[in-house]
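Presented below is the structure to which this report refers.
Only one protein chain is missing; all other protein chains are in place.
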Amino acid sequence: MTLRRLVAFSLLLVPLLSRADAPGVYAITGGTVHTVSGAPIANGTVLIRDGLIEAVGSNVAVPADATIIDVAGSHVYPGLIDAQTSLGFAAPSGGGRASARPERSERPPEPTPDFLAIRNVKLTDDDADARRAIGVTTIVTAPSNGIFNGQSAIVNLGSGSIESRVIKSPAAIQIAFNTRPTWTYPDSLMGVMSYIRQTFLDAQQHVTATEIYTRSPAGFERPQENPGLEALRPVLRRDLPVVFIADSELMMRRAMTLARELNVKYVLSGARQAYAMPADLKNVPVLVSVKWPTAPTDKDDREDQPLRVIRDRQLAPTTPGVLAKNNVAFALVSGAAKSSEFLPGIRKAIENGLSAEDALRATTLAPARIFGVDRQLGTLERGKIANLVVSDKPLFEKEAKVKRVFVDGREIRLPAEEKKDSAAGAPASAIDGTWALTVRAPQGNAAIQVTLRAEDGRVTGTFSGDRGSGDIKGGSLDGTSFEFTISANAPDAEASDWVFRGTLDGDAMSGTVTTTLGNFEFSGSRSK
Amino acid sequence: MKNALFALALTIPLFAQERVTLIRNATILTVTNGTIENGSVLIRGSKIVAVGKDIAAPANARVIDATGKFVLPGIIDTHSHTAVEGSVNEISLPNTGMVRIADAIDNNDVSAYRQLAGGTTAALVLHGSANAIGGQSQILKWKWGRPASEWLVSGAPRTIKFALGENPKSANFRPPEGTPRQYPATRMGVEEVIRKSFIDARDYMAAWDEYEAKVKRKETAIPPRRDLLMDTMADILRGKIDVHAHCYRADEIIMLLNVADEQGFKVRELQHVLEGYKVGREIAKHGAGAGTFIDWWGYKAEAYDAIPYNVALMVRDKVLTSVNSDSDELARHLNHDAAKAMKYGGLTEDEALRLCTINPARQLRLDNRIGSIETGKDADLAIWNGHPLSVYSRVDTTFIEGEVYFDREQDLKRREELRKEKEERLKKEADEAKKDKDKEKEKKDA
Partner (left out) sequence: MRKTLALALLLASSAFAQSTILNGTGRKATVAIRNATIVPVSGPTIANGTIVFANGVITAVGTNLTAPSNATVIDGTGLFVYPGMIDSGSNVGLVEMDSVAGTVDTTELGDFNPNAQAAVAFNPHSEVVPVTRVSGVTHVLSVPEGGIISGQSALMQLAGWTPPESVVKAPAAMHIRFPRLRSTSPFATQPPDEEAEKEQKKAYTKSIDQLRDLLRDAQAYAKAAGARAKDTKVRRFDRDLVLEALVPVVEGREPVVMHANLARDIKAALEFADEFKLKVILAGAQDVARVVDEVKRRNIPVILGPILSLPQREDDPYDLLFTNAKTLHDAGIAFAIQSGDAHNARNLPYHAASCAAFGLPKDVALKSVTLYPAQIWGVADRLGSLEIGKSASLIVTDGDPLEIRTNVKRVFIAGEEMPMDSRHTLLYEKFSKRP
């Protein structure tokens, strides 16, 4: 190949290579910056360079090579950390402590203590998109099936290989008190407890035997290789914590007793009944799942439930507030909740006594601290990883929308917003909206507002104004001709039906109202 | 006597915090010291401090006028599966002696409360009968409303559940398609499972002895594997764990007694033991007790020779016999079973009352604390509105360690309160749900 051709060839390669090296200097300006490490900064700036935060403040000098991103009116937060997920792992079908016999073919294989989440996680784009859309940029993930769920990993939800996104692996050994199918040991809760106990005894024995054998093998039976037991070595040394999945007060107490017996460092995860035992959790890190219990849909079922269950359902969302009040170190996690339930779950906790500030802390600095990655994540401070979230309103408000997400200093495009409105997904019809109408009568005009919606020719809606309020009935729409009826309350008279018939003309409508007192003209316009 | 009792009551130091209760003017069925008409029981803190006629109420005492009523020690049930979270059977292996009921106590089981309403205050809570050796049991008191840890009876002996006959050989339940049937399938195999586990335990103990000896000699040694199951079997051999064994047929009873003799441990109590009447003297000779229900029979082949006279015949053979329930339902009227022992076999009233009180207490080695109304014992007792051996009687109030854990009047009063609370909570939820729905609707219409 001639030299010229070679150069041309190399030039072709350059664009492919150069894409990964676009300058990573951004200044995010104009928004309210919630650092978590201090008070929020109005009209603040966050300077990002090469994946890390270079500066945060109200008077940060923006360097010449920075791309300025103006987020005036928005709120800037550290990317949220969801510290309990099984994202990227197959969900077990119907598993859990009360499971009977899930079909063998449906069950993902049970992990062992040496199962490394980071080697086996398969995060799809959808998984990551869904989380980022709610402001989560870092997750802790491990499978949820089995007793030893393996070693969890802390991973950034950015772009690039999984190896490039690892924050910490292993983060912890996760243990759940799931029973195995009947006829396989252990198939009872007490069996699971003994199984865990015996496994730790075996791990200790493995450590002892290996140490002795390594020092002087002569004359001794060779210890067998056992990666599962080997994986528990750092747990025995209290270098690696155990995350116990425990939701009820009873289960939490069992986990705590077991942890003390095994002398391990531990975290409790689930903890939705922690409201009942804050004093006992003083030095125990807790991950509270925001998948709050819900009521049955059937009325009889609700009444048949024990009061104990109803009380618990109503008290569970107070858990974060109670823990905050009692200075218990806790984080808010999704646990078994779907992405779409995470923010509503946090909002519910706020409605039940948790301050928005504590809620933010519980999804940023607190989980970072609990997992020992608070020198890298959890706040917007110089030197930390540039995971940021920009929302149009304060993040935990109902209407807030995450607008921009940065992971490792790079902006990740959010999925296009779907129009989440009409249930049938039908396009808005000509009559949809709120109308201000005037009915002209010799006795005096009446002002009535109606909010209407049409679907397949049927019109439903409500009315309010001078003649009372309520639902409209008998509504129909045919092209631009419409009809609907209200039960109007005249002063000093019984309610009587007023039938509106008219035509639409863009944002205007007009027609005739038929009442018991005669026909009158009406007209109106759409307000929104 | 009266003065002596009064004096005794005064000498016991008065702690400012301790609750003092005097139950006055009832028929006291002490069980061990006869019946006291128009008698009284004085409780201080958790203990009975005086029993007799005419006990004066100390100044700060709560006085319960129990005229016309009867006081019986709290009934003790030596076969219960109440208050266990999850399955009571670790069905997977023939010997799961390492599992512990204590790891799965559920203090939300309303069955415990219902038993208090029937005068039952304590129970031996066991693993089920799916395995020849099932698991370590737990003695609990039904301290309804208290944390689960407080339900455990401190100082109670360690106990373990064995099961013989049809259940451990899986005669009446099978593994699902694809899971092979498990050994043992015959009573022969059941015997071997039990025998082998003790023989293995002795090997285990020997291996550890050898290791300890090496360590003493300052030799390097790799310790044997610590095995929780073998630890348990070894502790049975060391006399540290009492064996309570579910059994039915006379031949398997003899089998277990022989294995026990051969392996060097004692069976503490045979349970169900529906054919115990056929081999009462052998049971007595071994020194095992028997705990059974009076009138269930015929539901399995091994229960076909069960007779309600079982208790009477074993009592005649000098077996320490008790009545127990193996049922959340029966556990709340074990007084009926005690009465049936009078009907079937002619036990006296005294003998009948012992069946559900002091006898089970002795079987559980807790007779120094419970099972009768005597000074110094735990104030575990119930006030009945009639003689407990009459089926027309019911319990008014149940005490455990001096605290009231059931009171019928309180229960009746609370029903309306609880109903209202439920109604209010459900309404609150319904209103909130409606508000949310309306908000959603507004958003859509906008």
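As written, the chains take the letters A and B, and residue 1 is the first residue of each chain.
In this section, contacts are C-beta pairs under 8 Å (C-beta built on N, C-alpha and C of every residue); 3 or more make two chains touch, one makes a residue touch a chain.
What you see is a predicted model, and the numbers here were worked out from it, not measured in a lab.
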Which of B:G97, B:G345, B:G371 or B:G402 sits in contact with the chain that's absent? B:G345
Contacting the left-out chain: of A:Q198, A:T257 or A:Q305, that is A:Q305
Listed in rising order, the chain B residues that touch the chain left out are 110-111, 113-114, 117, 166, 171-172, 277-278, 295-301, 304-305, 307-309, 313, 328-330, 333, 336, 339-340, 342-345, 389-394, 411, 415, 418, 422
Residues of chain A in contact with the chain that isn't shown? 294-298, 300-301, 304-309
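Keep this in mind: only the chains that are shown with their structure count from here on.
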Complex interface listing, chain B residues touching chain A: 84-93, 96, 98-101, 103-108, 110, 127, 135, 147-149, 175-176, 178-179, 182, 220-223, 225-228, 418, 421-422, 425-426, 428-429, 433, 444-446
In the complex, chain A touches chain B at residues 97-98, 101, 104, 179-180, 182-191, 193-194, 197-198, 201-202, 204-205, 208-209, 212-213, 215-216, 220-221, 223, 250, 253-254, 295, 302-303, 306-308, 310-311, 314, 421-423, 434, 451, 453, 461-462, 528
